[in-house]
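For this depiction, one protein chain was excluded, whereas all remaining protein chains were kept in their positions.
When the chains are written out, they are named A and B in that same order, and each has its own residue count from 1.
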Amino acid sequence: GNWSKLAAQQALTQDQLLQFDTFGNVSLVHITDIHAQLKPIYFREPEINLGVGDNKGAVPHITGAEFRKLYGIEDGSPSHYALTYNDFSALAQTYGKMGGMDRVATVVNAIRAERPDALLLDGGDTWHGSYTCYHTEGQDVVNVMNALKPDAMTFHWEFTLGQDRVRELVDGLPYAALGQNIFDAMWDEPAAEFKPYQFFERGGVKIAVIGQAFPYMPIANPGWMFPDYSFGIRDEHMQQMVDEVRAQGAECVVCLSHNGFDVDKKMASVVSGIDVILTGHTHDALPEPVLVGDTILIASGSNGKFVSRVDLDIQNGRMMGFRHKLIPIFSDVIEPDAEIAALIDEQRAPYEAELTEVIGQTDGLLYRRGNFNGSWDDLICDALMSEREADIAMSPGVRWGPSILPGQDITREDIWNVTSMTYGRAYRTEMTGEFIHTILEDVGDNLFNPDPYYQQGGDMVRIGGMGYRIDITKPQGSRITDMTLLSTGEAIDPAKTYVVAGWASVNEGTEGPQIWDVVENHIRNQGTVTVTPNTSVEVVGA
Amino acid sequence: MADNVTPRVRVPRDAAAGETITIKTLISHPMESGQRKDSDGNTIPRSIINRFTCEFNGESVMEMILEPAISTNPFIEFQAIVPESGTFAFTWYDDDGSVYEESKDIAVS
Partner (left out) sequence: MALGAAAATALPMSARAAIEDAIAAFTDGAEMAESGITLTAPEIAENGNTVPIEVSAPGAASIIILAAGNPTPGVATFNFGPLAGAQAASTRMRLAGTQDVVAIAKMEDGSYAQARQEVKVTIGGCGG
């Protein structure tokens, strides 16, 4: 953080961010996991992102200084700020917010100026994650995305709008809604509303884009909201689709995936014939593609922070070469596209007063992303324990949610950005120590099972009021030990009952106030929130 | 007795002689396992579809014995050889003695 803001801004130009020597005959533009963040935001990348099994120590499970060393990123540079977590608050002052779909539009338009028939592909988690998205049931984001004119998208959190709303939005979508793994639950056949793939003729090349929706939708999210659908990885069906499109003359096969990075890595080793996997869901941003056999994997981050451009040279049905750039969307450097900026403001206008109301301030950095509790999660857990009078709080390990800098106001919009969902009721219930242990083991296995096909791509459930030790190398049932009630320092008794407050239950009929109201009340009562560093989780085997 | 039990089957309309076809069947039924308790703590008695058969022109394609671990609205998918034009007969047998039948014609071209 030695750079002055002026020096930083002089060093960064839009031309430089967009600089790209157009290559080959096909361009792919990838955005994913926008989580309804139409405006620029701060978003701190994870400090802790542990890989297990074959993925231990492999990207994206490398963070901080090691990540910068791996990719030759200079300390204090724009890439340091965009891609790693260290000195985040200081560098954020220097480099400013990132993202904003109006800036993304500028980048997309610039690429289209060089390559008019570039394919714009949206990896999903688009229609979820903000105040306006919740209140318009995704319409605000759909309106803005439609103006960006993507060519295809796939899905995850969109389904939490409920299957009827998803059908309604997909029905009116002026581009392809893809998911080879979206099946009709009753007859176990590909769902009629979602095509497995779409052909595009670009640069004289016949390209097939195959969609892969999030495989664990009914497990990670409430299945009762979309009972007509079944998902799964279905890699055998993926292979069938690849063979089918190749047989129909596809010269280039692109998989637009919401599997999560490690799942895609494994799928790339199981399924042959995919040239490019545009990965999503696990929110990783990688400055270089990862190669698995003949397949290249592209990771484009989240929350609108990055746009990936991949140029391909396809000759006689073979990928002869590629050129790639992960374009960081520095919002103070990239000029907003006026038309999209106006469209975004139009979506927000009816809610402007509610969005901008200041609820309190924070004196420390509020962030979420990481395998274990972030400060936003700790604040939410504190809110649950105080507002719901609980011994222990649980908050889901979701990977979305922008950061707030020290000294910044917390607005209602900020609270919704980290809590908004269609099943946000804050429950209050009694659980035995044994059951709490079972939950931690269950979620821990979703994250640390050495086989990526058992990983659901979320982070560990965040716990308030309780500490524990986790050995990520152990099997399910023996990872979690030393569970301690922080208020008394006593060990959690498996037979004893504790009052637990939490939110985002996947069970139908969950009762309680909405989590955003719980958090808002708590912040109002505090005025200025101070979150002390959480040292209650001891991680072993990393 | 289970209410509104509706059998549904998916069979192609035609096939080549000797062709193997895929048949899918679904029957709406609660498949009460006999292991659940009601709100008063009394065991809800078992009531399931316990047997399913498929025949073509009187000859067996397959028989399935169903236990309480089969899900609500039993789904069965299997394959049949179609030697000639004729009729598939599907029969589901309920614990309560009810028998549900469905049939589908197929033409061999």
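Going forward, a residue touches a chain if its C-beta (ideal position, glycine included) is under 8 Å from a C-beta of that chain, and two chains touch if they have at least 3 such contacts.
Keep in mind that what you see is a predicted model, and the values were worked out from it rather than measured.
Student: Omitted chain: which shown chains does it touch?
Tutor: Output: missing chain touches A, B.
Student: Which candidate, B:A16, B:I44 or B:M62, sits in contact with the chain we can't see?
Tutor: Selected residue, touching the omitted chain: B:M62.
Student: Which listed residue, A:L297, A:A504 or A:V519, touches the chain dropped from view?
Tutor: Considering the complete complex, A:A504 is the one touching the chain left out.
Student: In the complete complex, the non-displayed chain touches which residues of chain A?
Tutor: Listed in rising order, the touching residues are 33, 125, 156-157, 185, 188, 214, 216-221, 223, 230-233, 260, 281-283, 394, 396-400, 427, 429, 431, 435, 438-439, 441-443, 445-446, 451, 453-454, 456-459, 461, 477, 502-507, 510.
Student: For the chain that got dropped from the picture, name the residues of chain B it touches.
Tutor: 20-22, 33, 35, 55-56, 59-72, 74-81, 83
Heads up, the rule we're going with is that only the chains that are shown with their structure count from here on.
Student: List the centre-to-centre spacing of chain A and chain B in whole Å, with centres computed as mean CA coordinates.
Tutor: Inter-chain centre distance comes to 43 Å.
Student: Quick one: in the complex, what on chain B touches chain A?
Tutor: Touch list, chain B to chain A: 10, 24, 26, 75, 77.
Student: In the complex of these two chains, what residues of chain A are touching chain B?
Tutor: Going through chain A, the ones touching chain B are 186-188.
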